[in-house]
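Every protein chain except one is present and positioned as in the full complex.
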Amino acid sequence: MAHLNETLTRIRYRIWPDHVVGEILSKPWMETAIPVLVLVATFAILSWLVPGFFTFAQLSIIAREGGELGFIVLGLSIVIMAGGVDLSVGSIFAVTNFIVLLLMHEYEWSAAPAVAVTILAGMALGAVNGILIGYLRLRAFLTTLITLIIFRAVYEIWTADHATAIAMSLPDSATWDFLGIGLIRGIPVNVWLFAAVALACHVLLTRLRPGWHLMAIGGSRRAAYNAGIAVRRTIALTYVASGGLTAIAAIFFGARLASVGGNIGVGMEVTALTAAVLGGITLGGGRGSVTKAIVGLAIVLIITNGMTAYSASGGAIRMTLAAILVAAAVIDIRWIKNRHRIISSVYVSPDYLYLPPPPSCEAKPGNAWAVNDTLRGVDVIGLGEVEGPEDVILDRNDNLYSGSRHGDIVRFLAPDYKRMEIFAHIGGQPLGLAFDREDNLNVCVGGMGLYQVSPAGEVRKLTDETNRSWTSVNDDSRLRLADDLDIADDGRIFFSEATRRYEMSEYAVDALESRPAGRIICHDPRTGSTRTVIDRLRFPNGISMCDDGQSFLFAQTSAASVSRYWFDGPKKGRIEVLIDNLPGYPDNINKASDGNYWVALVGMRGPALDLAMRMPGFRKRMTQRLPFDEWMFPNINNGCVFKINLEGKVLYSLWDPQGINHPMITSMREHKGWLYLGGLSNNRIGRYKLPESEADPAYVQYARRWGLPT
Amino acid sequence: MHRFQLSQQMIVSVIFVLLFAGLSLLLPGFANTENLLTLLQNVAILGILGLGMAVIVIGRGVDLSMIASLAIPVALTLQLADAGHSTALAIIAGLALSALFGAANGWLIAYAEVPPLFVTLASGLFLAGLGQAFLFSTEAVVWPEPLQFLSAIGRGRLAGIPNSIWIFALVAVAVHAFLSRLTAGVFTYSMGDNPMAARLAGIPVRIMVIVQYVSSALIATLAGFVMAASVGSMSTRIYNSTWIYDVILVVVLGGIGLSGGRGSVTNVLIGTLLIGTLLNGLTILDVSFPVQNLIKGFVLLAAIMADTVLNPRNEETAQQGDI
């Protein structure tokens, strides 16, 4: 029975993608979730209240209004996102509406120049705001309040003189009429234009540099200024854009109604502001998107049009709009405030993993895993000078390199390794290290990707992304945790990415999940291309090339196994498990002088965790109900190095169970009869003298791999 | 080291003095007592609203719903009194509606943490809609006979000075006392200056927010009573006007920054006087309404530009979210 249950659990966790919920919630566009829900709800309620209202003809009418108001909302949203506000849009709307009607009706221009001049006029009015607010640093709220009054006064003075002349003549222009009532494929012409402009704005804001500058200014004006962004010009331009977009709205309005009535544009700023706020665009800047603006616009349009068609009184419409505005703001603020909390409670989604009982490590004769004290007396290099040397490597001149938590690659100089210098500064924590044929040091950097350091210490990025896998919700093209690497004869770099779900600082959570979220990636420096070669691995870690030049070994930490993968030759594409069910969690793999391989065990398995791994629901409850500090994590504080041959036979193991001199081992490198030891959370590098019988005292990995220098 | 610096308040004062002197010299009939009283009377309601807004703005908020709380509670009182309910009940109902409305504003801002601009934008819309949809059948509610005893707050004179000016003065003194003599006033300044620090210092910030919005709603309702008594009716259509912008301008023009923590009653008085003088002079000159607005706009623009030129802000000292 218990067996059947476990089978069901296994199948359930294989089929059901638990992690997707958290990944969807952490998408940036989930910020828009609440406004979208409000939109769907209002739409549903109104289509239930007003049967037959949402016919194509009615929607088309609403869309035409939306295609006018939308330009204003878009302009206002851009201004708000950059940290300002434009209250003068209603007045600019009135003035530009007047200008286009004056040109078309009274001066009888043709449509094209009239439209062009009107848009320029709108931009000029916006530029007044822009210069005052952007360059003279006036406060946006007050300034646009005053320009609202001024522009409206100008409109009223002009209309008093020209209203009759405009009303009495009718322009004879097919283009003009088309702008007012034209349809393309049954949809109003201005809706098409609005869609195009909205798309362009979306691309601008999310994909192009000016849009990023704008969002940066909205997010933190001071930081943007210090980063060298042209704050004043960008801000001024947002108002110009707002003015220009408002003018476009006015042109369509003018073409549709040809009205120069006194109230045109009055209160429009409030409607546009309501739409922007309903969409979730934050006043003060930095948060917002075109989608949000459109969603907010749609809510306002559906409510006002739907309720008018329901014969609701003006008062009732106002109350509904106000209630929805407040409700949306309250929910949105709660959502933004608690979103990360919700995400953190659902993001962690443990998987089912069955590991058989591990081999015994009892100190019995003939047991390769027998615990011993061999590593207890290792020498210590750079005690207190180096922090977090995950991997260590030696060059052909016997100098010792390792990464450090400070984002440096440090070098201990031969022969005594007493002097330390910073070889290169990368910025992220260096993990796996490998020399290529030209003496370049290739480095996997957590959170950054694959980097290369020349012998002169110059740092160069090789790649920080791979091909996106289409089944992943997260955009997994960017590398989050490149871990270890090795280089094929032809220069191709194979490296592991431990997980695509967590940052380096949270790697232990991925280990707790034990989800196959890691992969092995190949970077080809000849073409500059980067492709994922093996996907769905459980915390892939160490990589070491085999002598055949066609395959490499790789370790999966969470799965406690070492496998071999052929990337060339007759067995190309095949994966074979070399050994599984290790007693601990394997980390880096490196070549030994006798042709076998050293593997580091970063920690030991325990029966409690092994059992928990078969109970994903239990681990899920644990992450939800206990604070992070109380979670059950894999042991990572045990030093063990073992040697394995290509048949998967463990030859012997070296231990330091007390962990006094070298508490944690994540990597080891054999060099001239010594075994150099690194550990991710250590403040030292260890050095163990291998017995003469087991090591070639002349072994230099570089020379063995790439030959002697010519 | 004392460095002389022209504040916004002083700039506006200078503009006011220049304008006043200019109009007195050039415009016959401007500088006589009667006209000056008219000038004051014409801006008294704007001034009262400005005082209510000042309390809010100093506490780093803004209240766009003041016109709604000016119109709807008063219209409710008038309608109840007209329908034959006792005057006491009518007045209490109006004031209760106003206080409840202010408290709802404050609660949404303090506890639901919605920015004041949105709360008051929406709540004003809500109250105006409520009045239209459920309380009144038409936009204008007439000052009824049973309330005649109260009409003195908007009409008539005491000691030769129109009563609305007295009310304005009374509110000014009360707000001044609140801001400078009461602990709650000190709290208001510290909240405006740095809400986070005020909260950490143990000031009951949330309660204070509610107190501020209740007070601004009640002050607006008082202004509404003065206005309704003065013209003999309350038109709820006034909510549709852009009057609230004038109120904000009066406050900010006088030198009360929208970022909060600065300013006093004096600032509101100066702002109100400048607007009053300007509009009075232009009306005497029979300048048309749009041209009056145009001139008003340019004077306001000149005032805030002068402030910016004399007290420039830069990127390093700018406050985030200060729009």
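Chains: A and B, in written order; residue numbering restarts at 1 for each.
Methods note: a residue touches a chain if its C-beta (ideal position, glycine included) is under 8 Å from a C-beta of that chain, and two chains touch if they have at least 3 such contacts.
Everything that follows uses one rule, which is that contacts and distances are computed from a predicted model.
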> Which one, "ABC transporter substrate-binding protein", "RNA polymerase sigma factor", "Fis family transcriptional regulator" or "GDYXXLXY motif protein", is the UniProt name for the chain you do not see?
Replying inline: "ABC transporter substrate-binding protein"
> For the unseen chain, which displayed partners does it touch in the full complex?
Replying inline: A, B
>> For the chain not shown, which residue from A:184, A:257, A:363 or A:660 touches it across the whole complex?
In response: A:257
>> Touch as defined at the start, partner being the missing chain; which of A:26, A:110, A:308 or A:372 qualifies?
In response: A:308
>> I'm checking contacts with the chain that's been left out. Which of A:160, A:413 or A:508 qualifies?
In response: A:160
>> Using the document's definition of touch, tell me which of A:17, A:210 or A:267 contacts the absent chain.
In response: A:267
>> Tell me which stretches of subunit B touch the chain missing from the display.
In response: 29, 34-35, 38-39, 41-42, 45, 83, 132, 136-140, 142, 155-156, 162, 227, 230-233, 235-238, 240-241, 279-280, 283-284, 286, 288-290
> Which positions on subunit A touch the chain that was left off?
Replying inline: 57-58, 61, 64-65, 156, 159-160, 163, 166-168, 180-181, 253, 256-264, 266-268, 304-305, 308-309, 311-315, 317-318
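Everything below uses one rule, namely that only the chains that are shown with their structure count from here on.
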> Which positions of subunit A touch subunit B when the two form their complex?
Replying inline: 83-85, 87, 132, 136-143, 145-150, 152-154, 156-157, 160, 220-222, 225-226, 231, 266-267, 270, 273-274, 277, 283-285, 313-323, 325-326, 329-330, 333, 337
> Where on subunit B does subunit A make contact in their complex?
Replying inline: 108, 112-115, 117-119, 121-126, 128-134, 240, 242, 245, 248-249, 252, 258, 288-294, 296-298, 300-301, 304-305, 308-309, 312-316, 318, 320-323
